[in-house]
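A single protein chain has been omitted from the complex, and every remaining protein chain is retained in its original position.
Every chain is named by a letter (A and B) in the order it is written, and numbering of its residues begins at 1.
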Amino acid sequence: MEKAKISASQLFILMVLFELGSALLVPLAIDAKQDAWLAILLGMVFSFVLLLVYHRLYTYYPDLLPTEYLQRILGKVLGSVLAFVYILYFMYDASRVLRDFGEMLLTFAYPDTPLFIANALLMLVIVYTVRKGIEVIARSGELLFIFMYILAVAGFILIVSSGLIEIKNLQPILEEGLFPVLKVVFTQTLYFPFTEVIVFTMIFPYLNNPKKAKVTMLCASGLSGINLIITMLINVSVLGVDLTARSQYPLLSTIESIQVANFLERLDVFFMLALIITIFFKICVLFYAAVVGTASLFKVKSPSRLSYPFGLIILFLSITIASNLQEHNHEGLKVAMFVIHIPLLAIVPPLLLLVAFFKNRKKHGRNKFN
Amino acid sequence: MVKVIKNKRRVPKSMPSFFKDRKPKKNRQQADENPSIDCPIEQIQVSLSGNLNNIKQKTGNSSDVVIREIKMGRNSDIKTAIVYVDGIVDNQSIQEYLLQSMMKDDHKEEINQHNALDLLSEDMMTIGNISSITNLDDLFASLMAGDTLILIDGVDRALSASTKGGEKRSIAESTTQMVVRGPKGAFTESLGTNTAMIRRIIKTPDLWMESLKVGRVTKTDVTLMYIHGVANDKVIKEIRQRLHRIDIDSILESGYIEQLIEDQTFTPFPTIYNTERPDVVAGNLLEGRIAIFVDGTPFVLIAPALFMQFFQSAEDYYARFDIATSIRLLRILMFMISLIAPATYVAVTTFHQEMVPTTLIVAIAAQREAVPFPAFVEALLMELTFEILREAGIRLPKAIGSAVSIVGALVIGQAAVQASIVSPAMVIIVSITAIASFATPSFDMAISARLIRFLFMIGAATFGFYGIILCLLMMVVHLCSLRSFGVPYMAPFAPFIPVNNGDTIIRLPWWTLRQRPRLITANTVREGSNQNPHPPASRGMVNRDFEEGDNNEA
Partner (left out) sequence: MKRKGVFLLLMMTMTLLLTSCWSKKELTDLAIVAAMGLDKTKDGRYHITLQIINPGNVAGGLQGGGGGAQSPPITIYSASGDNIVEASRRASGRISRRLYYAHTNLVVVGERLARKEGLNTLIDGLDRDPEFRNTSTLVIAKNSTAADLVKTLTPVDKIPANKVLKTLEFTERKWGENVKTSLQEVMKSIESPGRGTVVSGFRLVGNPQQAQKLDNLQESAPAATLRASGIAVLKQGKLVDWLYGKPARGTVWILDKIQGTDINIDWAGKKEAIAYQTVRQKTSVSAKVKNGKPYISVHTRVEGDIGDMEVPVDITNPKVITKIEQSLRKEIKKELETAIKRAQKNKTDILGFGEVVHRTRPNQFKKLKTEWNDVYFPKLDVDITVEAYVRRAGLRNKSFLSGVKENQK
């Protein structure tokens, strides 16, 4: 574990940037058609339950990294194996996000560049950042957060002043009833992006004021959820449901439609800028969690040096996980969701909480008799 | 003492060198150590002629070492001599106070060899500062510093009288950091004058000074100044430690010290601030920082330094809050423009032509039809030309200066465009960049912007806006990882300290800035509460029954 401390506001900013990450990019919950915003809202609310589970696990062992307290809860062998599985999950997630980003860049801005180069460049900057530790990541986050919000507000004002928003596109509400919405919530939105926050259990031990963790976490989830809802609302009202469902990157198409005062057009480069910032932080946090976890699991003395080989691994993984964009999307939505996300995010932590609860009750019981 | 060489290898040879600790450097003999430390300290001889010969030999009979021999005592039998170096002493004080008091005095009768020194120092000398010296190193040190030595035959001690003087530059207006409103005097090359100027501004006894001599050959006086109770003790200790560690033969300017004690060398951003103005130093001392004065240069170092400081000028604090805020925002904007303007132009015209409105892109395309180079080469050419012009302009005598600017404008601007070497749009961009780079108050930060600009241009030329954004990210991360003497470089933005942000890119009115910067100082209370103005007349409507006053001004 690093000898570093971050404050609650820095944690808040990191979490918001993390959750906005690649969720701004993709058509989130569009299977629910016009009610995508409702699906996101419900996903956010239900995810609070799981977030509270993660927080409770943290309060049982406030100074330990999850890789360490997993060993305490489940015993040395099983705990290390599970910790290792989580580390692999973080690396896989990081490579997925990197792939998403590279594909986006290639699709609309740099069609002739090889994917490897686009990914490698971002990976260079990320490795440089992760080497410096969590404090630097948090501080850069504070600086870039303000920048990103200025861009977001400017974009919103431009969209409104272009007269593009048509609220009629959002009607009829709940055309097919509540069931399709709930289906989307429980198979997609609950996990991506809200409960990927499990990564932050690796960062909680660095908080300088542990009591603020719960409020910070819930507020950050709430704020990013609201942002995502607004984004999806704007997307659907500007583009219409069919076009949003057909687009790979609906926010990009929305920003392309901005036409103000006859000279502000085609501002998608600013969209790219905002996205690079959020994706950068998402990959940084995941990468950092993997590095720190490995360092604590295998007792490596200088975790900074680990970041080079891990960077290479994530880079190559991002190239090899899928051979084209459609396979990548299919894998993410249908395969990885059921095999990886649901077990690791929704099933395992509550079980862990149960075991930890019993273990700690016994400990308290024993202390009473002493 | 024998030095023990430890073997630093801890990992076996077979592991890849990536993970090994650094290979141990070959153990060099410490041959260049200062021999004088190990030699025994030489004492002053008893015989006067012996001492004088020693002095003449050591200074190689330099023509400006003056040795005046005097006879004192009842029968003029006690031989004394005064030694000084002409030019760095104040001749008047030697003649009037030293010589006069030695030669025309009433204690002549009582002097003998044993009490000579004590009598001289306690009864006869009318000079202010006198100290007694026993070894040769201190003797030469004080001789070279401008003190006068008094040697007496038969005594193995000497007296050193402080008579420092000589020609000094008078206090003039600052040439590098001008303000419209504010004190105009700037520091000079004399350390005493500089510290005195600060004493005149801060009249509290808590203003402490520590002196030391740095540099083996130059023995430059370096003074540390801080306000006790406001400055952070840890930082003071750290600075003191770093200064003591300096082992170099000469310190010619504060820049040497800056480069020897700074936190990180491989960064384009300065982590120590320097200034020529006493009010800036005083303001920084009051915020808890530490000033380092170096004899021989008017530039004073201030540590620790933060990123935002390099965009603040003294005038900001004397002006009212609205104009001060606008000018600060303008400066930040100009800095950003000077960093990324050429890069943005290159990126937009080479990769992202869709961003530009159609009429503008047609106009730029028309201009570029005639130019043979790609946009990046053009930008590079223009930037290099401008840097050359700038360097040349510094060394020109004033008479030719205006001619060169005309030549520059004509040649580069007009003729190059018409010869189709560069396009007019590029000339505009480069000129805007150059003007914007002059808006940064601190020269060091402007220099770093000049260097980073080329990096951005290369990034833009290879990958368009993606390259610019990646370079920007790297710069932000690098800035956030810098520390200046333990304080994070980007405070108070990151870590975000809300109460200190009233004085960064904006400047709220003075009665709101109630706290000193938290991470730098030990004592954060600066102002009392409730300082906002309470004018006697109300600004709204006055109710007849409640308010006093007879508003009968019409």
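Operating definition for what follows: contacts are C-beta pairs under 8 Å (C-beta built on N, C-alpha and C of every residue); 3 or more make two chains touch, one makes a residue touch a chain.
Since we're looking at a predicted model, the values are computed, not measured.
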item: Listed residues A:Pro210, A:Gly240 or A:Pro350, member touching the removed chain; value: A:Gly240
item: Candidates B:Gly146, B:Gly255, B:Pro268 or B:Pro374 - the one touching the absent chain; value: B:Pro374
item: Residue among A:Pro172, A:Pro309 or A:Pro343 that touches the chain left out of view; value: A:Pro172
item: Listed residues B:Ser49, B:Ser62, B:Thr204 or B:Gln353, member touching the removed chain; value: B:Gln353
item: Sole contact to the chain not displayed, among A:Lys5, A:Arg56, A:Arg72 or A:Arg266; value: A:Arg266
item: Residue in contact with the excluded chain [from A:Ser161, A:Asn208, A:Ser257 or A:Thr320]; value: A:Ser257
item: Footprint left on chain A by the chain that the document does not show; value: 107-114, 117, 168, 171-172, 175, 239-240, 242-243, 253, 256-257, 259, 265-266
item: Residues belonging to chain B that touch the chain removed from view; value: 17-18, 20, 22-23, 349-351, 353-354, 358, 361-370, 374-375, 417-418, 424, 458, 461-464
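The criterion applied here is as follows: only the chains that are shown with their structure count from here on.
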item: Approximate Å spacing (C-alpha centroids) for the pair chain A, chain B; value: 46
item: Footprint of chain B on chain A - complex, ascending; value: 7, 9-10, 105, 109-110, 113, 118, 121-122, 125, 128-129, 132, 136, 138-144, 262-263, 265-267, 269, 272-273, 276-277, 280, 305, 308
item: Chain A partner contacts - residues on chain B that touch it in the complex; value: 18-19, 351-352, 354-355, 357, 360, 463-467, 469-470, 473-474, 476-477, 480-481, 488, 490, 493-496
